[in-house]
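The other protein chains are all here in position, but one chain of the complex has been omitted.
Coming up: chain A.
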Amino acid sequence: MKFLLASLLASVASAFTVTGTFAPSPHLPNPALLPPTTSLTLTTSGTTARTLISTSNGFTFHNISAGSYLLDVACPSHHFAPLRVDVAGNGDVSVHTTFRGNEWSNLGEARPYPVMLHAIKTADYYVVREGFNPTKLLANPMILVAIVSLVAIVGLPKLVDKMDPELKAEFEESQKKVGAAQANPLGGFDVASFLAGTSKPATPEVKQSGKGRKN
């Protein structure tokens, strides 16, 4: 019965049109770039009206009867948010923001008519496979820490060796103090003994004196 009434209404007062445009947005500065297959649908129970984007970057639905519609845009290159479009019995069109799953009785924020459509996202089709990338590997914080510590282990003693003897003595003195104050776990790390499998690393004192003399 209801459907009969609806179809009757449709045949009597169905000359309404719903129009709108694709507006520029940060994701889509030039709507003319949208592909010609960009399609729009107005749906409600019993009706599905479809149209395509036009050469003037707009759209027009012809022959729409009064009712409350969901406007969806299917576009291969961009995403658009759905809108609620209400066509009143006298042909007045009101547009509201909506979101999927919204209770239909909840009206969203009112929007101007003719409808303005803004792209909210560009469509990404592909996932790029994570390949081996040396620069990315070097950017890894763990690798950076390892490199810095390696430089410290290898480079520092040589730097100390090249220092003025007095300054060197002073530095070693301060180092001992610092070392005694707080044992830096990284500073005391010995790559060689670690690789050799020695369970407890040599003490900082032993290591420093050993290195200083024998190398």
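Convention: contacts are C-beta pairs under 8 Å (C-beta built on N, C-alpha and C of every residue); 3 or more make two chains touch, one makes a residue touch a chain; residues count from 1.
Here is the rule we go by: contacts and distances are computed from a predicted model.
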item: Identity of the absent chain, which is to be given by its UniProt protein name, from "ER membrane protein complex subunit 1", "Small ribosomal subunit protein uS7m", "BOS complex subunit NCLN" or "BOS complex subunit TMEM147"; value: "ER membrane protein complex subunit 1"
item: Of A:89, A:108 or A:155, the one touching the omitted chain in the full complex; value: A:108
item: Sites on chain A contacted by the missing partner chain, in the whole complex; value: 2-3, 11, 14, 36-37, 39, 41, 43-46, 48, 50-55, 60, 62-63, 68, 70, 72, 74, 76, 79, 81-82, 96-109, 118, 120-121, 123-129, 131-132, 192-193, 195-196, 198, 202, 206, 210, 214
